[in-house]
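I'd like to ask some things about the structure below.
The other protein chains are all here in position, but one chain of the complex has been omitted.
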Amino acid sequence: MQAQTRNRQWPWVAIVLSLAVAFTLSMVSPADSVQGDLVRIMYVHVPAAWLAYLAFFVTFVGSVGYLITKDLRWDRIAAASAEIGVYFTGLAIALGMIWAKPTWGVWWTWDARLTLTAIMFFVYLGYLALRRTTDDPVVRAGRSSVLGVLGALQIPLVHFSVVWWRTLHQPPSLVRPDGPAIQDPLMLTALIVGVLAFTVVYGSLMVKRIELIKLDDRKVAIEQSIERPVAGEAVTVPDLGASS
Amino acid sequence: MIPDTSSGGGGSPTTGGDPLVKLDGVGVRIGSTQILRDVDLEISAGEVVGLFGANGAGKTTALRLMATLIRPSQGTGTVLGADLTSQERYDVRRRIGMIGHTPGIFPELTLGENLRYAARVAGVPPERADEALVAVGLGGAIDRRAGASSHGMQRRTEFARELMIDRSLLLLDEPHSALDRDAVDLVEGLIARTAEEGGAVVVVSHDRDRINKIASRSVEIQGGTLS
Partner (left out) sequence: MTTGFWHQAAAVVHRDLLRERRRGDVLWITIPFGAIALLLVPLAVGTDAILLRQIGPGMYWVIVMLFGVLVSVGKASNETLPQQDASALLGLDPASGFVGRATSATLLLLIFEMVVGVVAVGLYDISIIGIPWLIVTLIIVAIGLALLGTLTGSIVNSTSAGTALVPLLVAPLSVPLLLGATQSYEGLRLGHSILSWVLLMVAVVLIVAIIGVLTARPLQEM
């Protein structure tokens, strides 16, 4: 029992610990020479954006996995990851807007990466909307897997849009042909730790969410195994006398 | 005009002793609703089976199952030798004819165009389309829009389609509805010919007397299963 309780708690412990470390580092890292303390939003915004891409990539993998194996476990992974991805995409966009207002003077710039991230948000909202329209787990898995694969087309486009269009938005902070833009080692460390911390958060949330989806599926399976009257038994012999 | 069922295509004989339809403990669940349960059924070549049951009993679902259009949720089954859960069922669909409650034709197209489309997809010479329409007594309505035709004419068009294409299994849902006496003779002629040529026919109907005259046996759906 104690081991079970520890097993259930470890994701939360991992989340708290990793976020604590990330928060500490982000607070002790130096302020930016131009943006000052405002730059600290980066330590949440960038990891949230990274998580959005990771989550949607995992949705893609889960979708492909289901289409190949027809094993519902892959679909659970895809669905859980899409839900988490939508949340972190929303967070990245919101934080981006909060960062943009003092930096650029506007909440929204129609900058390519921001806009395409918003588009990605809607693609996966559509994915979740599609899942809500289908009760049958197998049908739901099949249809949303196809959409999950299609939606993944967006991810490379979002990333390379900045390179292609050379817009207002920062060039990619870490993944650039000529190395990361951040030169201060402590800032870079804080950012990388933040990314790792959010990845731990993602993993922990995935574990819990998949657990919940499994419980939901088990509930559905139990309900379906209960012998119920078939649909036709609801139709009986008419009795006109009953209405008089 | 009395339709002439001697022209047009006919059912293709299926040789061998294996049943054309074999269902073992088959159940069908759609969403969370169980429609059929523990269905055991064998239909052999040459049989005409009447399928009866109350409204909502699952007769149409049973037909669509035998047409390989839905998969069993439980149990196993084969139709024309194809496993109902495998890709094989795509290979046999061309040999299964089904005429349901609602016509599966396109109202924007003429009766002739509907049938020529069916001929092209099924790999049948398009000229057989017009021949089949003549055979069912619609020779004068080939260029009439399906949407502007009566329900009975649309049904005759569907029968023309089944005349045109070689079928080993014919599934008919209330085939006599909306048909005049001549067309009823057409239906029964088609049923008889399919059975004679080694195919099988399953007829869903509420008109037990009429079906029992032509059926080799009848089954009842009750409680989601067959008796």
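The first chain written gets the first letter, and so on, giving A and B; residue counts start at 1 in each chain.
Here is the rule we use: a residue touches a chain if its C-beta (ideal position, glycine included) is under 8 Å from a C-beta of that chain, and two chains touch if they have at least 3 such contacts.
From a predicted model like this one, the values you see are computed outputs, not experimental measurements.
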(request) Using the touch definition up top, pick the residue from B:80, B:165 or B:200 that touches the left-out chain. (result) B:165
(request) Looking beyond the chains shown, say which of B:40, B:108, B:182 or B:196 touches the absent one. (result) B:108
(message) Which candidate, B:118, B:141 or B:219, sits in contact with the chain we can't see?
(response) B:118
(message) In the complete complex, the non-displayed chain touches which residues of chain B?
(response) 64, 67, 69, 71, 87, 90, 93-94, 96-98, 100-106, 108-109, 113, 117-118, 120-123, 145, 158, 161, 165
(request) For chain A, enumerate the residues touching the unshown chain of the complex. (result) 67, 116, 119-120, 122-123, 125-126, 129-130, 133-134, 138-139, 142-143, 146-147, 149-151, 153-154, 157, 161, 164-165
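We take it that only the chains that are shown with their structure count from here on.
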(request) Would you mind pulling out the distance in Å between where the CA atoms of chain A average out and where those of chain B do? (result) 48
(request) Enumerate the contact residues on chain B facing chain A in the complex. (result) 29-37, 53-58, 221-224
(request) Enumerate the contact residues on chain A facing chain B in the complex. (result) 135-136, 220, 223-224, 228, 230-235
